[in-house]
Each structure stands twice: as C-alpha cells, then as structure tokens.
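A single protein chain has been omitted from the complex, and every remaining protein chain is retained in its original position.
Residue numbering begins at 1 within each chain, and the chains themselves are lettered A and B in the order written.
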Amino acid sequence: MRAGRPTGRRALVVLGRHAILLAGTAFVVVPFLWMFTTSLQTRAETYTSTSILPTSWHWENYLHAWQAAPFSQYYVNSLVMAAGIVAGHLVLDALAAYAFARLDFPFKGPLFIVLLAALMVPTFVTIIPAYAIVADLGWIDSYAGLIVPRLADVFGIILLRQYFATIPAELEDAARIDGCSRIGTFFRIVVPLSTPAFATLAIFSFLFAWNDFLWPLLVTNTDEARTIQIGLSAFVGRYGTSWNYLMAGTLTATIPSIVVFLFFQRALVRGIASTGLKD
Amino acid sequence: MHRRTRTITTLGAVGLLALAGCSTSSDDGGGGTTEVTVWHYWDGTNADTFDDMVAEYNDAHPDVHIATSNVPNADFLTKLRASATSRTLPDIAIGDLVWVPQIAQIGTLADLGPLLPDETLDDINPALTSYGDIDGKQVSVPVSANNLAYMYNRALFEEAGLDPDQPPTTWEELMETGRTIVEKTGKPGYDLYTEAGDNGEGLTWNFQVNLWQAGGEFLTEDNSAAAFNTPEGKKALQFWVDLIDAGISPYATWGEFEKGQGGSAQEGSWMVGIWAADPPFDFDVAKAPYPSDGQPATNLGGEQAMVFDSSDATTKAAADFLAWFLEPEQVTSWSETTGMLPVTTSVATSTDYVDWVQSTEPRLLPFVEQLADAHARPNTPLYPKISLAFAQQIETALAGQASVDEALANAEKAVNDVIAKG
Partner (left out) sequence: MSTTHAGARPGSDTVPDGARGTAPRRPVRRYQREQVLTAALFLTPALLVLGVFVLYPIVSAAHISLTSWNGFDPVKPFVGLDNYARLAHDRQAWNSLLVTVLYGAGVCLLSVVSGLAVALLLDRPLRGRGFYRGVYFLPAVTSSVAAAIVWRYMLDPAGLVNAVLGRLGLGGPDWLQDRWLALGALTLLTVWKNLGFNAVLYLTALQALPHGVFEAAQLDGASYRQRLRRITVPLLAPMTFFVVVQALITSFQAFDLVYVLTEGGPRGGTEVLGMLMYREAFRLGDFGYGTAIAFVTLCLVLGVTLVQWRVTGAGRVDR
C-alpha cells in the first residue's frame, strides 16, 4: 500500500473516477431536487411551475403536511412494523438460508425451486387470500397483522444463501473437526463473517417494510394502526393531488430510510479495511 | 453467542405474540348504540367537512354512532374486494359513481327504495337516481355531484384579442376561438383528452359530452349494445379530429391549460374549488358549448353511497343517516362548504343557493345550471371494459391512424364483443 497521495498516472485514474462519479451524481440527484422544490411551492405554483430549482420557499408546507393527518402515530406504527420485519428477516431468513447453503436434506432441490417460484409471483396474486387468513385470525388493525405475515421472505433467504455459499467451506470444516456442531459453526463462523450480507438485508428489508403500501392499507381501518405510506396517499385525491404536501410528506418520510442506510452501509465495507486491497 | 441468539429470538417471538393481542379496532359500540361504519375516499377539507357533519349527527342521535374511515381512492375497490371475501365490509361505502354496478355484484347491497322517504328520492336529480336503479333495486344514492364545462384562461383570451366576457357557446365558436388563440399566442386553443392510457375513462367521459350534445347515445337503453356508431357519433368524433388537424388541440398534449399554457379545456367543477383560494392564473367558466343544431349536455360524476346489508338495525340506521344527509339543509351546507354540486333539485334550483353561488363563487354557476341537462353514464358492471375498448379504438382516429368511420366501426365491434363476452 503506497503512502501519501497518488501521483502521476495513478492521479489521473483517481481523477477519472471522481469525474465519472460526480457526473453520475448530478444525474442521480435531479428527481430529489424536484421533490424538494415542489415541496416548497404553493398549490397554485405546483400547476404552473416548471423549474427544478426552488423559486419559492414555503417551509410551512412541511408543518401543514405533518398536521394533515395523525402522522406521529403513523410514524410510530411504521417504525414498529419495520423493526419487526427487519428483525424477523435477519433471523428467520438466515437460518433457512444456511440450511439451503450448507445442509443436505430431503427435497432440498424442489423446495428451493418452490421458494424461487414464490419470489416470482406478483404480490397482488397472494394479497387477497392472505388478507382473508389475517382477517380470520382477528389481526386487523394490529401489529400482528402488519408484521407476522412478512416475518420471513424469500428474497432474504436467497440473498443470504448466495452469500453463505461464497464463504469457504474449509473454515467450517476446520471448526467441525474441532468438535463444533453444525449449529455452532453457523453462529460462530458463518454469521460473524456475513456482516456485509446482514447489513444489506437489513437495508433492503427496512426499505421494503417502510415503503409498503397495499398490505398495510388492507389490514388497517383505523388511524391508530395505519402507517406513513397510507397517510401520504391521502394527498393523492380523486380530483387532484396536493403535490406540495405530498412531496413535503414524502421527503420527511424518506429520512428514516436514509438514516438506516447510512447506519448499515458502514458494515458493508468493513471487510475491505481489515483484509487489504484487491488492487 | 449461541445461547444469546436463542434468548433474543424467543423474546422476540414472545413480544410479537404479545403485540398480537394489541388490537386497536373498536367495532363493538357501548351497550345500546348501533355502530355504523362509513368508508369514503374524500381527503382534506372535504373529509373534514364530512367528519363535522357526522359529529353533528352523532350528537343529535345518541343511539347511533357513525364512524368514518378514509380509504385512498386508487385502492378503494381493492379494499372492498378484500373485505367482501372475508365479510369485513363497512356498513356504508361512498365511492365513485362508476363503481356502483360492479359493487352491486357483491349481491349484498340494501334496497334503499323502501328505506328512504319518497320526497327525498323524488328530489334527487333523476339522472343520478336512475343510475343507482339496478335490477329494480335502488342500490345507491348520490351524495355529491360534479360535471364538465368549458374553462378558459382570461389572460390568454385577452392576449389573443378575444373578449374574456364572451366565451364561445357553440362548437363553431369554440373552433374559431381556438384558432385565434393559436394564431395570436402560439399556444393550444383547447385541450382534448386524446389518449386512452391505462383505463380509457378520461377520453371516454369527455367524449360522451360531445356525443350527447350532437344528439347521440353511448349504449342502448338496456346497455345491451353500442349505440354511438351513428351520424351523431360521427359528427362528435369529426369535431375532435377537426380540432386536432387545425392545430387547436394537438394530439397527446392534455394538460397545457392547467399549466396556464393553453387557452381552454373541458374541466370538472371540482377545479373551481381547488383553484378558487389561490388561482394559478385568471380562469373563468362557461357552459359547455354545443353544436348549433344540437343540444346542451354534460357528463355527471360524483360520489354515491351504498349500504351493505347487515342486521336490520344497522341497515336502517345507515339509511336514516343518508336520508338526513340528503335533506335540503344538509345538502346546502355540504355543497356550500365543499364546492360540490347539490344532488337534489330543490337545492340546485333554490334562490338561496343560487344567490350564494352568485355572491361567493360565480364561476360555479355554469356547472349548477348545467345540472338540468346532465346525463349519467350507463350503469353496467361492464362499463370499465367498455370504456377502455371504446377509448383504445377512438384513439386511433385521433392519432391519425384510422379514419373517423373506421374508428367508430372498430369501437362498435370492440364494445359489442365486450358485452357479448359479458
């Protein structure tokens, strides 16, 4: 590893990478900018304005959007639901993924294909039968209805399985020769080495749970149980959308997603720091 | 770490089960009161106004408790569907007019005919009452109404040298006005909804206005066949094609008027309420222009209330609430607060209401006056499919890919196919 700043040709390469990344940044950020601009306009301006950069600064929109519905309660519900789902995914998916990655058992192949197939079924197909089950269990307007049906998911199982598959089998074999059980190698070897994958799954699961709209809409009828996305959809009326409030509310609702991402993404690249470059 | 993980998992599972018991719904009212749940898709001030009126009713009727719940309109039918399959339906559903025939297929809508006072039913706009009359049952009553009229940009009119106090009243004048605007300002003179998109209704319901104005019909009286492939239908479609060919209404450019970049458009009465407080530009309203050899007409929209059959007590309580809601006093205050059009003729034609409109929001007046000439769409459960099939074929003529005759013939075939498949 070289000490000090890169020079000469290396500097050019680094500069090139910065240039590409910066150009991409502009490309990536524009819609966010539009959301921000729109959130600061009056309703009338949202009809006629075409600029991407803010021209008026009605910060009170954020307050009004927040007051338009019991968003504090919605926030709490969304947070509890997301936390439950993320925890569920991390635990249940990891266990199942390990079974598929390392263990041999009857019907393993067909079961995996069934799960793959389940992943590919469009959500709307399952949503009404699933709703019927939840209604029968009496879980309408409860955290159980929001969380339990999504406590495990196929996406996470396959993601983790693929990651576990890339961990060298020798590490586990060594542990087993030392007398460790299968369960032991899972918790002592595989899990600690899979922090990046768990971080990734945590981010994806959180985003999924936080942005989910249709399922929470179906299983809740009252404000006490509803989530943020349902609250935001109220700004999209039949006779026109309150774009300024919708964007203000949406941006406010995006903050936890960004926080979660920033928190977990540090774990994504921890490995690189401790194991050196692949340069 | 093994044991710790297990403990955490167990605690988590126990916690979740505990939460499972935390149901927050309250669907058993206190002893003696009848609970009535109402689902609607109103938002903002409309929802607040409705809630206020419900609170007023609850206070005056201690033996009944009406509870309201907002369901986003885009997923209203989905939620009703899911609830129907597991028998968790509300007692009253207030939804878009065009949904009623489909919802009636659930088969459990109460017949409001015997449950509402005759004076109330007779007072409602006849086009709306007959819409809710399906298979001899009055399955729905309107609670709000809107229709389409000619909205225009006064500033652009002036810029084009036109008198903003003399909007067009006939198709011929509309074309002239449009042409002038294009020539003098370079902006479209009149927005047409030319794309079928995902559900076609935007195009269909705007087109129906012109179809009826020309003297045509959309479907036969009993909704058994297409009825628009007639000289009247051709006249209406030709009107649209002429506007596009003349550059007054370029294809696939709906929305210019609302941005303030177009001279005029056929818009709904709700726009007045939305824009009145803070108009994006100086707009005005006139009745929808009709051909000089045709008749005035417009298309009715709005919300209808349906009552799902449950216990006799609940059904009666629900119907009583609706009867109260349709009394002149409530209709007046509801319409005046929300800007929706009154569904009962007595209110729509009363001097008090009309004077109120004149003094508070005169731009609503053309919409109110048009109520007398308003038509409602066919009340068939196949309507969404019919509308889409119709719009997709008509669009080909508007895009210049088919002649007017071809498009109408294809549309007739497509619609009849839909009806035949049933």
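The definition used in the following text is that a residue touches a chain if its C-beta (ideal position, glycine included) is under 8 Å from a C-beta of that chain, and two chains touch if they have at least 3 such contacts.
Since the structure is predicted, the reported quantities are computational estimates derived from the model, not experimental observations.
Visitor: Just the residue numbers, please: which parts of chain B touch the chain that's not shown?
Guide: 77-78, 80-81, 84-85, 102-103, 105-107, 195-199, 252, 381, 384-385, 388, 392, 395-396, 399
Visitor: State which residues belonging to chain A touch the missing partner chain.
Guide: Those residues of chain A that touch the unshown chain are 14, 17-18, 20-21, 24-25, 27-32, 34-35, 50, 52, 88, 91-93, 95-96, 98-99, 101-108, 113-130, 133-134, 148-155, 157-159, 162-163, 165-169, 181-183, 186, 193, 196-197, 199-200, 203-204, 207, 247, 250, 254, 257-258, 261-262, 265-266, 268-272, 275-279.
The criterion applied here is as follows: only the chains that are shown with their structure count from here on.
Visitor: Roughly how far is chain A from chain B, going centre to centre by Cα mean, in whole Å?
Guide: Centre separation, chain A to chain B: 37 Å.
Visitor: Quick one: which bits of chain B touch chain A in the complex? Just the residue numbers, please.
Guide: Where chain B meets chain A, its residues are 1-2, 5, 9, 12, 16-17, 19-26, 37, 41-44, 47, 69-75, 78-79, 81-82, 85-86, 88, 96, 146, 258-260, 268, 270-271, 274-275, 278-281.
Visitor: Residue numbers of chain A touching chain B in their complex, please.
Guide: 42-45, 47-48, 50, 68, 80, 84, 87-88, 91, 127-128, 131-132, 135-136, 138-144, 147-148, 151, 183-184, 187-188, 191, 214, 217-218, 221-222, 224-225, 230, 233-240, 242
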